[in-house]
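Note that one protein chain is taken out, while the other chains of the complex remain in position.
Entry: chain A
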Amino acid sequence: MADVNRGNRPLSPHLQVYKLPVAAVTSILTRITGHALVAGILLVVWWLVGAVSGPGAFAAADWVVRSWLGFLILAGSAWALWYHTLAGIRHLFYDALIGLEIESSRKSSWAVIVGSVVLTLFTLILFFIG
């Protein structure tokens, strides 16, 4: 034990070179999207409060909501919301001990990613047409 060189031996698997499996990526994205959704809800609630505060307050909030930044936040929130919803549904299945095998969790990871993108595009199309 005493002659172990602790100074310059390589650390492996190091986080920076370790390729995360897709199930690990979708897992951390669940937490990230859940917390990032705070931006979307803040914008919407600010907009609602602005509407009852007065014409000036509403105009300011509405200008941000309709700006490119507002579109970025709301479209991003739509994706984050769908992603977090699908990942959450997967968690409910996990709790029921369904889909815990490596291969099925890999497949459901891709289903969550593709499903969230498709649902977001559907949401945006519905918003701009309807």
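Structure notes:
We adopt the following convention: contacts are C-beta pairs under 8 Å (C-beta built on N, C-alpha and C of every residue); 3 or more make two chains touch, one makes a residue touch a chain; residues count from 1.
Just so it is clear, contacts and distances are computed from a predicted model.
Missing chain, UniProt protein name, picked from "Succinate dehydrogenase, hydrophobic membrane anchor protein", "NADH-quinone oxidoreductase subunit M", "Tripartite tricarboxylate transporter substrate binding protein" or "MaoC family dehydratase": "Succinate dehydrogenase, hydrophobic membrane anchor protein".
Within the whole complex, the absent chain has one touching residue among A:17, A:97 or A:126, and that is A:126.
Contact residues of chain A toward the unshown chain are 31, 34-35, 37-38, 41-42, 44-45, 48-49, 51-52, 55, 58-59, 62, 65-66, 74, 78, 81-82, 85, 88-89, 91-92, 95, 123, 126-127, 130.
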